[in-house]
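Attaching a single structure in structure tokens format; questions to follow.
Of the protein chains in this complex, one is absent; all others appear in place.
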Amino acid sequence: MKPVYIVGAHATSVAEHYEFSLADLALEALRGAFKMVTPALEPERIGAIYVANAFGEALVGQANLGAALASAAGLSGIDALRVEAAGASGGLALRQAAMAVICGTYDLVAVLGAEKVTDKLEDRMEAAQMLSIDSDTEADIGATLTSQWALLMRRYMHEYGYEAADFAPFPINAHSNGKHNREALYRFSITAEKYLKAPQIASPLNMLDCSSLGDGAAVVLVASERLARELTSPRVRIGGSGLSTDTAALYQRRDPLLLNAARQSAATAMQQAGVVHADIDVLEFTDPHSIAAALALEASRFVDRGAAPRHAADGGITVSGATPIATAGGYKARGDVGGANGVYQLVELVRQLQGNAGAAQVPNARVAFAQCLGGVGSTAISHILLAE
Amino acid sequence: MMQPDRPVGLIGYGVYIPRYRIAANEIARIWTDGQSGAPIEAKSVPGPDEDTVTISIEAARNALARSGIRAEQLNAIWIGSESHPYSVKPSGTIVAEALGTTPWISAADWEFACKAGSEALTAGMGMVGSRMAEYVLSIGADTAQGRPGDALEYTASAGAAAFILGPADECLAQIEATVSYVTDTPDFFRRADRPYPVHGNRFTGEPAYFHQIQSSVKRLMHELDRQPQDYTYAILHQPNAKFPQAAAKRLGFTPEQLAPGLLSPKIGNTYSAAALSGLCAALDVAQPGDSILVASYGSGAGSDAYSFVVNEKILERRHLAPLTSVYLERKTFVDYAVYVKWRGKLVMG
Partner (left out) sequence: MDIAKHWRQRATRYRMQGQRHRETGEIRFPARPSALCEDPAVWEPYILSGRGEIYSFTVLRQSADGFVDLTPYPLAMVRLNEGPLVVAQLTDCEEAELSIGQPVEMVTRRLKDTGEDGVLVYGYKFRPVLS
């Protein structure tokens, strides 16, 4: 992959930001990202804004988000567009931005993940998330996104002989890391005992194995090599990018427990970057539930199929493990920010690669892996980030 | 007495009773501190995803399975009910679509309180008997509602019975003849746009149920020159446990003749399906040569009486679909709170 860089990254806290609009959150994230850049860039250096958002229509009542957020930033006239692939929107926006920069169309693209969910109540949030699964044959018959993961979890337990309790290390790890993240929605630890007692949401998924949606915005600034070299502030290189798709409907997959798109996108990204699994120091996955993290780890070939819960129980996913995940809390503790999740992942990995991740810092992290999924892995985008 | 030009019979039959029950004493617990006598033991309660259309579909599938004909051979599909899910829009087209009989079929819904289903049966006899049709599917189905606290709440239940009428030479039970007796007797009614029916209490007895049913049964037996003891089984509309037993006694039928088709003590009043599901239960146990007398009753008011003779085809066909006893034994009791939730009696705001 030709050289292209992230030169600034910032995220708002994930919270119930009742007093802030989508534009308010977007502006806070943009301002924070530009603050990281020295010497300061004039706003006219921004070639384009790529907005990553999944729920604008359903939860804000606003489409045309490129123009809406660009004008909110006082940048009317700029190239601006919105990228949507449900929960994979953030990763997809980064990929599109990187390709545009590599093509030479722009020197700098602001990738802006922004989601405002709390203007609506829970039933509308659930309905918005259902938009990512197949409408006619899944959502219309009463399936929700959460229930799809629950179906996979029950089958996984059946095929590999696990109990629900075996998944507890995933949310325990997420909360253990998230409590150090000032931007996390939930900054507390949980225990295996609490996990076992949590009420069922969509059995076998319980409340402590389900993420909560929150409001937030995150920005990464994607720059050309030429621009990056003008800057004195630190940067991170985007080493590889892979996009792949799977069936929109879960039941159409020959092997539902294999996230094919995740597998393909991870392989592409690693091949482009010229890295192998052992090179990767820190990872971010779409992990609203343990089963999602487990299947993504396996699909991406970090662990063997059927081995993820054992790997987690052995400490493999903690900051000191072989595959540290959710170092900022993951979807579970940081909060689920819909189409902005992919950008939050990048902000965290930039921190890790620049040694700014605080208590959840993976020592000497040089190579990072980010993967975000739309729906139940019907869209998957993986990126490799490299410390410079 | 009405008899078709061409002899007509049942070539298939099917019943459906929902899985859920509420005990009469559970309803009494709410409204009379348990101090009232219960007209039945329990009534069937439709699940939260059931209505007259869905229970008709299952009964019809059972009837088709027993008939040996393909769905597309049906010429008409008629559903009698007082609880069609739409006031305007036929249940029949939905059921026809589910069976795969559309589009070349006649379809309509019937209404005559609890004898809407038997009206559909009589009409089907006419269609097949006149050779306008080879096969007609006639269904009686209801998911009846009683006003909370009203006497009807103890009995108004859910069930469906479906029959495929065809030429007698293909049948498992021939219909010898039928009579219809009607008078304008407003013992029970529901005005347009009202959720619950009202009834005239004791007025529903003598001038209504007993008068119409006794008239139709006596007339039919008289015209066919039969005596009560000529019938193996008798099935009378069963709004509760007491009425059909009292009417049977007056007409000269024994408890043994009544027993196989007397479902109301266990499942309540299934309205349009009440007499007809009793017929299904009798067919489940009948032997070749047995005869069955059936009399429906519909408020408003009227009664249709039929005389059936069962033949040897019953033996090979009855096991092609679930017997009535399978549905009777499949039962899960719910409490009044769940019943209220499922039956749309909660104000959801």
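Per-chain numbering from 1; labels A and B assigned in written order.
Here is the rule we use: contacts are C-beta pairs under 8 Å (C-beta built on N, C-alpha and C of every residue); 3 or more make two chains touch, one makes a residue touch a chain.
None of the values given here were measured: they were computed from a predicted structure.
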Q | Chains in view that touch the one left out, judged over the entire complex | A | A, B
Q. Who touches the missing chain here, A:47, A:204, A:288 or A:339?
A. A:204
**Q.** Residue among A:249, A:346 or A:360 that touches the chain left out of view
**A.** A:249
Q: Among B:99, B:221, B:248 or B:274, choose the residue that contacts the chain missing from this document, as touch is defined above.
A: B:99
Q. Contacts of subunit A with the missing chain: which residues?
A. 122-124, 126-127, 130, 136-144, 146-148, 150-152, 154-155, 158, 199-205, 249-253, 256
Q) Which subunit B residues would touch the chain omitted from the figure, given the whole complex? A) 19, 47-51, 53-54, 57-58, 85-86, 94, 97-100, 322, 326, 330, 332, 341, 348
